[in-house]
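Take a look at this one; I'll ask things after.
Left out: one protein chain. Kept in place: all the others.
Going in written order, the chains are labelled A, B and C, and every chain counts its residues from 1.
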Amino acid sequence: MSERRITLAIASDLQNVPLVGQAIQRLCSLTSLSDIESHQIALCVVEAVNNAIIHAYDREAEHEVQVIFSHYSDKLTFQICDAGRAMDPNCLAPKAPSPFDFDPRCLERLPEGGLGLAIIRSTMDEVSYTTTCGKNILTLTRFFKSCRIDTTPLMG
Amino acid sequence: MSERRITLAIASDLQNVPLVGQAIQRLCSLTSLSDIESHQIALCVVEAVNNAIIHAYDREAEHEVQVIFSHYSDKLTFQICDAGRAMDPNCLAPKAPSPFDFDPRCLERLPEGGLGLAIIRSTMDEVSYTTTCGKNILTLTRFFKSCRIDTTPLMG
Amino acid sequence: MQLDQRRAGDVLIVIPLEDRLDARIATDFKEQMTELIASGHTKIVLDLSKVEFIDSSGLGAIVSGLKRMGGRGELVVCGLQETTMTLFRLTRMDRVFQVFENERQAVSVLGGNEKDAAT
Partner (left out) sequence: MQLDQRRAGDVLIVIPLEDRLDARIATDFKEQMTELIASGHTKIVLDLSKVEFIDSSGLGAIVSGLKRMGGRGELVVCGLQETTMTLFRLTRMDRVFQVFENERQAVSVLGGNEKDAAT
């Protein structure tokens, strides 16, 4: 099947994010992904859109966040686009320690935030980020079936 | 609840239309509408997007069709936007004969086409069309619950 | 688009394997139906149980098949889901087509061989 594509766009208000989440979940469920996988992927897109609103736009409404859903024969890609402050590339550095590596018995150290990107990285097969002409694009890729690639390479 | 809004955009290729249909159906099902109502409304949006691709753009791909979904406390609106050839206003004239008024026994006269706008008009509460600066907007409105208004007035 | 076909006596059962009968595939669907009718089938059951969504072009293709029969044969539909039944009702095509619950009932009324039809 040739590529099929749809762009979802919202104003940067958190009230609109469930609309994106629900639409993405339905679009994913049209593919060979299971309902749980579709839900997990929709969660990643919601995390990315929340980040764009909260971090790139400082919670100011009336900016725009776009999500481009592309359906290829072997994969889905999601491009989350904003025109706000760019993300520090260290946030996506491959060697960043995972916030999930916490000691479950050490109450005070449990993470209350900073989980979004880690959720995205452990669910998607590829995550990349570019900034061009003031437009930031976070690209999330998920391959179908056996094509899944581990995001953490065995050797550094 | 204040207004929530999402814009869906596709290239004018019929292959992309199911993406819009599925997304709209899911968005409708977040409201108080039943599954069947959501399906019927998604059908109307699909009919309108098909029309934009087929009639406004003469089936040329690579133009854009937008659908703006707005959720208000009392209603949903759908704005289907294209930048192609404008529709003849007579197509939406209130007195146009309904293509559903056929004689079921007269085989040769059964309608094989021309049903899309009639489906839209009998499902939605309000239908309007405007062209401004080369942009055509078909606006479909559906009120929730008892607010439903009949589209055909009793007197002409 | 893919159309499954099965015989039950002199009745031909046609099963579209698409979940959407829409403008993308309506022309192809119409042409395939035209060919089947042209090749001499006069009793056709269109089993729509796999179809979740029909738009006006898909419906138009079905109507076109009926018209092509020209009263010289029968084209009936069966297995409509609630969503597609709603479209038949809205467009009043439920008064034009004989609508059956399943293949077995449709085949039986057309006088075919019931045991080849799925229930």
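Going forward, contacts are C-beta pairs under 8 Å (C-beta built on N, C-alpha and C of every residue); 3 or more make two chains touch, one makes a residue touch a chain.
These numbers come from a predicted model, not from an experiment.
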For the chain not depicted, the shown chains it touches: A
Selected residue (touches chain absent from view) among A:89, A:104 or A:134: A:104
Contact set of chain A toward the excluded chain (per top definition): 14-15, 17-18, 21, 36, 39-40, 43, 46-47, 50, 53-54, 100, 102, 104, 107-108, 110-113, 115-116, 118-119, 122-123
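One rule holds in what follows: only the chains that are shown with their structure count from here on.
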Per-chain Cα centre nearest the global Cα centre, belonging to chain: B
Label of the chain whose CA centroid is most distant from the centroid of chain B: A
Separation of mean Cα positions, chain C and chain A [Å, integer]: 43
For chain B, residues that touch 2 or more chains besides their own: 15, 18
In chain C, residues with contacts to at least two other chains: none
